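Here the complex is missing a single protein chain, while all its other protein chains stay put.
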Amino acid sequence: MSQIRYTKEHEYVRVEGGEGVVGITEYAQQQLGDVVFAEAPPIGKALKRGDPAAVVESVKAASDVFAPVAGEVVAVNSEVESTPGLINEDALGRGWLFRIKLADPAELGALMDESAYADYLKTLG
Amino acid sequence: MRYLPLDASDREAMLARIGVPDISALFADIPADKRIEGLLDMPLAKSEMAVEREMAAIAGRSLAAGSVPFFLGAGAYRRHIPATVDHLIQRSEFLTSYTPYQPEIAQGTLQVLFEFQTQVAALTGMEVANASMYDGSTACGEAMLMAHRLTRRGRAVISGGLHPQYADVCATLARMAGDAIVRLPPDLTASEDIAAAIDGATSCVIVQSPDFFGNPRDLAPIAAAAHAHGALVIAVFTDPVALGALRSPGEMDADIAVGEGQGIGNALSFGGPYLGLFATRARNVRQMPGRLAGETVDAAGRRSFVLTLSTREQHIRRDKATSNICTNSGLCALAFSIHLTLLGAAGLRRLANVNHANAVRLAERLAAIPGVEVVNSHFFNEFTLRTPRPAAALIEALAERGVIGGLPVSRLLPGAGLDDCIVVASTETNSEDDRAAFARALADCLG
Partner (left out) sequence: MNVQGRPTRPETAAPSHRRATFTGNRGLDIEEALIFETGRLDATGVDLDPPEPYASRLGPHARAGAIELPGLTEPEAIRHYVRLSRNNYSIDAGIYPLGSCTMKHNSRLNEKMARLPGFADVHPLQPVSTAQGALAVIEALSRALLTMTGMEAVAMSPKAGAHGELCGMMAIKAAVEARGEGATRRVVLVPDSAHGTNPATAALIGYSVRPVPAGADGTVSAEAVRAALASDVAAIMLTNPNTCGLFEREIVGIAEAVRAAGAYFYCDGANFNAVVGKTRPGDLGVDAMHINLHKTFSTPHGGGGPGAGPVALSSRLAPYAPVPYVKREGAALRLVEHIEGGESFGRMCAFHGQTGMFVRALAFILSHGADGLRQASEDAVLSANYILASLSDLMSAPFGERPCMHEALFDDRWLKDTGLTTLDFAKAMIDEGYHPMTVYFPLIVHGAMLIEPTESESKASLDLFIMTLRDLALAATAGERERFQAAPTLAPRQRLDETRAARRPVLRWTKLEPV
């Protein structure tokens, strides 16, 4: 049973076992526009919560993707590196960016769940 | 005033629409005690005729290179530029247009940049080039920073054959960016052992060919040594016409090629504006600074060109940009491209051939003067003379006799023990009479 959590910077982390799959949300990909480039962190990198981890670029903007929780990078999505448009088509699915082994699952408690994130989006107008 | 179309009644009507009594109301945000009430302390407006007279008098106080036998290079080269080039760059649509941010009405500029990028890549034997940088020296500095980003190392090794001012630019930039450089001593005879200076902390090796003293260099063994340590090779050139005769940086396994483009299409202009050429391998393109024109299609499916990969640049990445550069050297790149199009491969080879032939003939004549030695075994259109008397004084004496005989090395490398050396260049603009005059004057000065 996986749970999904969201940050204010529009990253998500989908927790599966002791690992988290990280990407940017549907809202973020809409704001960015067509994604032209994505760069994941190197495998093995140790991230703290809030560290800049990946970069997603559209034609007119470049966005840092921050680690929603601490962990070690165990996998990256090479499909997204060759077909960055996947992030627009399927941000929560095939458009995932990297997978981390969670250092401290308790950190998830500080993030928003599905309905809290939906409420948050409403405040952004 | 001939440049200001608004007249008094226009201004009155405009102030009325705005709803203020006079122009000072629009400057009210300037603190009262900081406003200039009168005029600046400078002369009043002048007619076009008066300005021409004044500036022509200033211009008259310089010696134009074309008026005397002229043999000075050292990073900027006197070229014959076809009349077509200057005519075309003065077309309104090239001269007075801006950066092509609205590509639908800038396809002229964008297609020229795409052609320019292709020409620079072909000339340097590399895969991709940018739309130009300010000049060769700043392009060299930017290449050094790019190598740091690519290797994640901060120490550059600089050949003793690099143009001293290029090396100074790299040194200033490195110090300010918190990086280090290893600067090899001036290398008159291309005999330094660069490979020995490379180690696992080296980000890049910066080597010029032909070097500042005129020696062509084989970069392939240096590239092999650098790559074995995970370092990059930055190949530098200061006369692009040299690449019409000498092996290209790409053929010699360089990773980045940078150089001065002035020698094709652009006047000497006392040092600027020039243009920096910058080319690299396709895999490095995301770390390459500067503007890039790319091909795409428009809504009607027609081939079109547009500035692309802009997310590397300052206006988007801001503090994470690959560089802070904003402009390219647009009009100078256009002049370069037009001249190179007029030349074509055949014309470029012929031009390079004439340059080399002239330099060979000059070297023969000068070497025949007692006490004068041509240091280089090989050269393209520039070589170094050793003279029996201090070079700086000789150059002054030659100038008094109406000959510009080259650069005394001590001017750019004081205290390097090279006070008896002159770097001499010869392009297609030199005639047999020029060569004879130079030899005569030099023999005279030494006699």
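Just so it is clear, A and B label the chains in written order, and each chain counts residues from 1 on its own.
To be clear about the criterion, a contact is a pair of C-beta atoms (placed from the backbone, for glycine too) under 8 Å apart; a residue touches a chain by one contact, two chains touch by 3 or more.
Just so you know, these numbers come straight off a predicted model, no measurement behind them.
Enquirer: Which residue from B:177, B:196 or B:436 sits in contact with the chain not drawn here?
Expert: Residue touching the absent chain, from the options given: B:177.
Enquirer: At which residues does subunit A meet the chain that is not included here?
Expert: Residues of subunit A in contact with the hidden chain: 9-10, 28, 30-34, 36-37, 57-61, 63, 84-85.
Here is the rule we use: only the chains that are shown with their structure count from here on.
Enquirer: When the C-alpha atoms of subunit A and subunit B are each averaged to a single point, how far apart are the two points in Å?
Expert: Roughly 44 Å separates the two chain centres.
Enquirer: Note which residues of subunit A are touching subunit B in the complex, please.
Expert: Residue list for subunit A touching subunit B: 36-37, 57-62.
Enquirer: Flag every residue of subunit B that touches subunit A in the complex, lowest number first.
Expert: Listed in rising order, the residues of subunit B that touch subunit A are 286, 308, 310-311, 316-317, 320.
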